[in-house]
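Please read through the structure below; I'll follow up with questions.
Only one protein chain is missing from this complex, and each of the others stays in its spot.
Order of writing sets the labels: A, B and C. Residues in every chain begin at 1.
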Amino acid sequence: MHEWALAESILVAAVEAAEKEKLKIISEIKISIGELQQIEQDIFEFALEEIIKTQGDKLKNVKTVIETEKSTLKCKNCEHTWDFSDMKKKLNEDESEAIHFIPEVAFVHARCPKCGSPDFEIMTGRGVSITSIKGER
Amino acid sequence: MHEWALAESILVAAVEAAEKEKLKIISEIKISIGELQQIEQDIFEFALEEIIKTQGDKLKNVKTVIETEKSTLKCKNCEHTWDFSDMKKKLNEDESEAIHFIPEVAFVHARCPKCGSPDFEIMTGRGVSITSIKGER
Amino acid sequence: MDARVSVIDKRLKNIKRIISVASGKGGVGKSLVASSLALNLAKKGFKVGLLDLDLYGPSSHIILGVKDVFPKEEKGIIPPNVHGINFMSIVYFTEDKPSPFRGIDISNIIIELLAITQWGLLDFLIIDMPPGMGDETLDVIRFIKKSEFLVVSTPSKVALGAVSKLLKILKELKIPIIGVLENMSMTRSSFIKNEIDSMDLPYLGCISFDNALEESIGKPNKLLESDFMKDLDDLLEGINL
Partner (left out) sequence: MDARVSVIDKRLKNIKRIISVASGKGGVGKSLVASSLALNLAKKGFKVGLLDLDLYGPSSHIILGVKDVFPKEEKGIIPPNVHGINFMSIVYFTEDKPSPFRGIDISNIIIELLAITQWGLLDFLIIDMPPGMGDETLDVIRFIKKSEFLVVSTPSKVALGAVSKLLKILKELKIPIIGVLENMSMTRSSFIKNEIDSMDLPYLGCISFDNALEESIGKPNKLLESDFMKDLDDLLEGINL
């Protein structure tokens, strides 16, 4: 249920952006969630709905579209690339849950599958962001 | 004349890349130099030529093409963007020379011209890189 | 657009004062001061949070002897209360394993922690800062606009080298500096005081080197009774804390 906090961040950011763009009504928000966040989409959508109810008119009829950004990890030592599903095989439940809260602890709990280095890069697949907003002025 | 060291790095990197690509002869190297490096192009070209003379056949007839990558600086605090020519106006000679050696000391000697923050990003215009290599197998 | 950043202000809204205990220099006692300050204020009846932002070498959990607790997940994560302090640290998620993070990761961790931690109502949030002037410091300045800085130094010229750099940049950016606390003093010397005076910043006083301090590490009740705490407490009176 920390999904709630991230859902709220989306709505706060959307309202902020709408104000900048002078939108009176927000009709659609496209959301991208990094795969490493391992968000439970049901819970996240439920949270969005619940929070929207408590908000003003701007968000009343908003449609939310959620996409998962696939993860790409790249080793700085050997240039090998892989993704979270490869990584997950070697993680126990606690480690995986820790990455759910703080994706960057991947560097603590995982290694490059090819050379064993912890010095890899999360090229894609972390964070929670808004990719587009539609609305009316 | 620390240009010499950077010129050498280009040729070492080119030979390395050529070996990976199994090129017997390198005919052209395209080089991009970040504006912040403030390279003296004459000296740099002279250094390239001198070093090429000491190298083997792989580089004998190589043509080098040098481009300057324009700088873009962007403030993390206020999102203002600017470039090195804007920045340079406020630098004294010593500061500018220090940036010539280590471009990142821009964060030490310069600030966002709009909000005064030192927390800006060098989006483009640093480093020395090879953008392409042509040759024969 | 990173959405997490937008919610940070809301998460910190119900916190009256945020004090970052920083230095620029390592090993001067930032973590001891931050943990002890949190304990001290909690004992005085304030609602206190403590956030350990030294992600490479988190220490507050060692000093406070925190073990076997984990944040509750509820509309975010709720820091466990240890010895009257709402305590948040990366160790909950690292099992205290090595943390080879690069700067961009540090920045992302801080954003995530600030976006999902539900502090609730607090009188004080104390932040235990790492040494240096890198992503952690720049991100506290960027995201926690209301943070004040409490700066720790030792009496040494080597420490002052790094400390004065932090002070200069904070001053330049007009960030509130509560003052400079001199820690681990062994002989009477006005070297640090004079330097801080000459920078026109408040010198808060000094904490003596406490030979018995190591015995209090991991034992908050002992720490509350230590000479270190006595010195700190006197010094806090001077700034109405």
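Things worth noting here:
We take it that contacts are C-beta pairs under 8 Å (C-beta built on N, C-alpha and C of every residue); 3 or more make two chains touch, one makes a residue touch a chain.
All values derive from a computational prediction rather than experimental measurement.
Partner chains of the missing chain, restricted to those shown and counted over the full complex, are A, B, C.
Touch with the chain omitted from the figure is made, among C:166, C:223 or C:236, by C:166.
Between the chain not shown and the residues A:24, A:60, A:76 or A:90, the one that touches is A:76.
Panel shows chain A; residues 76-77, 116-119 of it touch the chain omitted from the view.
Remark: the residues of chain C touching the chain excluded from display are 24-28, 31-32, 56-59, 62-63, 96-107, 130-135, 137-138, 154-159, 161-162, 165-166, 168-169, 172, 186, 211, 214, 217-218. Even with one chain removed from view, chain B keeps its contact list with that chain: residues 1-2, 4-6, 8-10, 12-14, 16-17, 31, 94-95, 98, 101-105, 107-109, 118-119, 121-122, 126-130.
Please note the rule applied: only the chains that are shown with their structure count from here on.
If touching chains are joined by edges, the resulting network of the protein chains shown is an open path.
With respect to chain A, maximal separation of chain centres occurs for B (centres as means of Cα atoms). The centroid of the Cα atoms in chain A and the matching centroid in chain B are 36 Å apart. Those residues of chain B in touch with two or more other chains do not exist in this structure.
Annotation for chain C: no residues touch 2 or more other chains.
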